[in-house]
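These notes concern the structure reproduced below.
Every protein chain except one is present and positioned as in the full complex.
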């Protein structure tokens, strides 16, 4: 399982990198998004991914003590925080890039004001 | 011991930021809130410093947020190192905000300038105080998010372009930090830094990946500190942001990167025995791996920053490059500290780091704000357009001269002690290797030569800045412009502070000494955090 | 007898206090502030005079933790230097009141001059390495300000910057030398920066330095620092340039005092480093400078330039003297310190008078000035003869002792060591030549084209006259000076007990013959002065490319060129360049990290991956590939949405209910924002450059591999179970946090602090969008 995840994360990072190196502003932003997504997947992977069962969801409402072993709720909480933050960042980056496009009057990042 | 003073600076900045946001419709009130809040922040920091460093029963303070015991809740730790960095931040913040009120256009101040400034302060403060790795990431992001806005603040083509580059690089940095933090959690099973220190010190844990992961995290820290080759964002971002905020960038946020490097690698991983094999450095710790990396980064920063500054057309650009170079000096000192296994030399090198950081914050703060005065007076900072300002305003010239001389490292100004201690550390490193160890001696000589080169370049660009601005025939804009005397007055007090830090260096030294002790005192750090519950 | 600290602090501190007050005073009393300077200098002089005959170290604490203190050491050498500085200071301030009459910016001028005097007194008495460095650097800074007095002239700026760079840059070597000395001495004596203790225990310190290998580096650093400060070859070139400063400054800083700081420091540490290496570096440097300076002085066309090169040459003489191991070396160095200060300061004042009265400083335009300036002519005669080392004038005595030192060294060393006396003699021939040439300004015929020359005001002549009086006293009764201070001074610089003898030669010896050759050859060649000058000029032009000034200019232009390249090549404003370096470095570092830790390649474990997950992840990757290759923006955004939804499904499969929900909604919102923004942006077309794409693909692969490796190294296995933290959260969520959704309890309770920060990020994001919008039309107004 880990191997499949590792390859996925690696692929997402690689493609994100490739996008970051484009001249098209929009693609650069996609690259940023992709890398953030990949980082989140990576975090989840670190918690140890098991095939989901009703027990492994870290919600205890349906259980009684002693609680069953769930997946690592810590990484989930971290990822949740990270998703929110990267969402804020991406939204800002989008608006910013739009403004940068307006000011510099081109989508080509190589032609921007130094 | 849950003493609320340890969290007080964070709360203060948070409260001020929120209040400033609420009273936005009353600009006067907003300014008052912002300035008063920053002063209040400084007071809480001063109290904290007193409690942690100078009081008779001084000791490090830990704070458990939300009643959860370490390592399960989030811990804040105020030890010598943290409060030293907080002090730097507080001083710069007070000057920056007071100067802003005068400097930033009245209408522009209303555009959320004050709340954002407070959130920037909040982010930096949180990063200095937190004892939790993921929490560090969160405060980093708070700080970054605000700095993005400030870089893009004026919204023209160059500002937005600079901000876009800055954002892209830092999002990469954020992703890498997430990878590193997550990896460290997976490897050590904890996010609490004290707990992590405890875990890695214990034998029997599989520590292999920690070296690579720490390198990942280092990328983020170096990006924040603006070390070569992560310095790319610095010149354009510094030129774009409002100058008081640039003073904050140079004085506080860059130091967050430096602080994080010291905290994580010296305090947390300082005791860790790791299976590293690095030729030339006799140590089996993580630092042995990081030492050459940080040294090379630092030396390249000195070279790139120093050379870059030489031919800049504008004052703010020149000082931006200078910042890269000066951070390089700091990094070299860290590198020396990491490369040695001798406790005394490590202490001296860390001391040099801290003193240089303090000096750089004050001096560069002064110079960036002075650049602001010039822009305010004549509307430009292009060296070609200004000239002969010395005759127009001798007092302002003296203030600037103090900053310039401190940057060069002329005694007895603050800058001298930074330079002196770094040379001292490098000299000791050389002395330790000169007999017998040819490789060690040669690398120490290389370090010394780069430091000398950096210092010479500093003289070159400082004189250039000085002569271009204050000497020479008066240009038209200088003839017609007026220097704002209140701004000069504010800066005058900062110049006096730069002089006083040098003349009254003893207490400053004591303070930094405590901070440097704390930086390597892993056991003390762990002990400060009282573990409860099942973790104990 | 112990010196009194308060008197010393007063003498050193008073000029600084006065300097701070000067600009204010200048506003009140105008240029009469110069008399204030005279008073301050006289007070300091008087205070120092009370210390004559005392010896010892006194201190008051400054930075105890670093063992840096305000330590003052009083002995003959220190007193000699301090008395010279403050005494000449009185004369210079007096001279300046008239000379600088009507000039602008006198507040700044006197301020710097006073601060300079304080610094030089500080150097004289400092017995702490750091304190010495402090005053040493302050003299450089004052010199910078004073050389740049005419701030709007490009030449002033150029020269001031050059002086600053060389002297402060050289100062760095002093700092480093001081540090190495203190490190080396720390094991031998207490008080690492305490120069007096170091000197008191010099044999132990020297031994320690030699045993831990720091002796030669320290010595070299001190030598370089002195070379920069005291204008030794090859760092002499700033000194003639410094002559753009007003003449009082040249007389005070650049002949009598500041440039001697290096020599003085050499005298101080001479007992410590004294030995063959010392002679090799220091004496050779000095003797070469003596020669080069004298030759260049002959070449000079401007009287101040002539004096400047002559100063360099004489500094070389002193440095060489201190460099010799013989006790004559110490004697000659200290004695010449006094003599040179007297005659050279006088000559500079004369040069000032000539320029002031005749309106030109060009040698060829001047001559026969004795008619209008008889007093000045007398002063010049005394001073130049002393400078030329003609018996029985003062300069002869000290030069003769230096010759003895050179002779003794040559006899002891043999072979190549004869280089010293021979060079000294040749240099002396040139010295005689340029001294006579200077004297000839007053004798001989008046060239055409010189306007009327009026008599010099008394306030200008008087200081020069006083200095000439000094020359007379030392010439006529050298023992007076020797007993008063020279002996004590020489003893401070010497290793053994010495006594200076100054007398006219009674019989022929090696050194006497050297003097005779120098004198008679000089006089014999003088009639052919202009031919010699022309010949030298040709040689000078030929070697132009290796002149230090040329090299300096080349250094400056090179650094600027490198600078422009650094900025345009490194910070080219391209995101791809930046990203490229950042990612590459990050991956290399991480890879190195894994490698140093000795981690092998992880074994790929394919086992038991549920098909659903493989499918979902596969679609995600395919979507990512599609995004990377798409040409149209809308397709890309929609594919990005697919990728996001796949990840959401993956979260469901990985038991993250909250995550999946969040991811779904967030992805939807992002999609909408993307579409809204894209609506406003045009399509983008670019040429496909395959070589670039392949390069980028390589980096992408590197990044991908690094992250893949990181996952494989760090990912937890399900068999590891929960971490301790996770277990605690699970166990305490319900009773401690009051909720059964562990993730939510973590977010709102266990780690609520993170959430606080996170929500602030959202607030800032909202604010930032508002800022971007509002500032659109406002721009960069302060």
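In this document, chain identifiers A, B and C correspond to the written order of the chains, with residue numbering beginning at 1 in each.
Here, a residue touches a chain if its C-beta (ideal position, glycine included) is under 8 Å from a C-beta of that chain, and two chains touch if they have at least 3 such contacts.
Simple rule for what comes next: contacts and distances are computed from a predicted model.
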> According to its UniProt record, what is the protein name of the omitted chain, chosen from "4Fe-4S dicluster domain-containing protein", "Type 2 DNA topoisomerase 6 subunit A", "MnhB domain-containing protein" or "F420H2 dehydrogenase subunit L"?
Replying inline: "MnhB domain-containing protein"
> Which displayed chains make contact with the chain that has been left out?
Replying inline: A, B, C
> Which of these touches the unseen chain: B:22, B:36 or B:55?
Replying inline: B:22
>> Tell me which of C:77, C:296, C:666 or C:709 is the one touching the absent chain.
In response: C:666
>> Just checking the interface: what residues of chain B touch the absent partner chain?
In response: 2, 4, 7, 11, 14-15, 18, 21-22, 63-67
>> Applying the definition given at the start, please give the residues of chain C touching the unseen chain.
In response: 657-658, 661-662, 665-666, 668-669, 672-673, 676-677, 680, 737-741, 743-745, 747-749, 752-753, 755-756, 759-760, 762-763, 765-766, 769-770, 773-774
>> Under the stated touch rule, tell me which residues of chain A contact the chain that is not displayed.
In response: 59, 61, 80, 84, 88, 91, 94-95, 98
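Throughout what follows, only the chains that are shown with their structure count from here on.
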> Rounded to the nearest whole Å, what is the centre-to-centre distance of chain A and chain B, using the mean of the C-alpha atoms as each centre?
Replying inline: 29
> Once you find the CA centre of chain A and the CA centre of chain C, what distance in Å lies between them?
Replying inline: 50
>> Averaging over Cα atoms per chain, report the distance between chain B and chain C in Å.
In response: 25
> Residues of chain A touching 2+ other chains?
Replying inline: 20, 25, 28, 38, 40, 42, 46-47, 74, 81, 85, 88-89, 92, 96-97, 99, 109, 112-114
>> Counting only residues that touch at least two other chains, what does the list for chain B look like?
In response: 134, 138, 141, 145, 148-149, 152, 155-156, 159-161, 164, 168, 172, 179, 182-183, 185-186, 191, 236
> What part of chain B is in contact with chain A in the complex they form?
Replying inline: 134, 138, 141, 145, 148-149, 152, 155-161, 163-164, 167-168, 171-172, 174-175, 178-179, 181-183, 185-186, 191, 236
> What part of chain A is in contact with chain B in the complex they form?
Replying inline: 20, 25, 28, 31-32, 35-36, 38-40, 42-43, 46-47, 74-75, 78, 81-82, 85-86, 88-89, 92-93, 96-97, 99-100, 103-105, 109, 112-114
> Which part of chain C faces chain A closely enough to touch in the complex?
Replying inline: 571-576, 579-580, 583, 604-610, 613-614, 617, 620-621, 624-625, 627-628, 633, 636, 640, 643-644, 647, 650-659, 662-663, 666, 669-670, 673-674, 677-678, 680-682, 684, 686, 696-697, 699-701, 703-712, 714-718, 720-723, 725-726, 729-731, 733-734, 740-743, 746-747, 750-751, 754-755, 758, 761-762, 764-765, 768-769, 772, 776
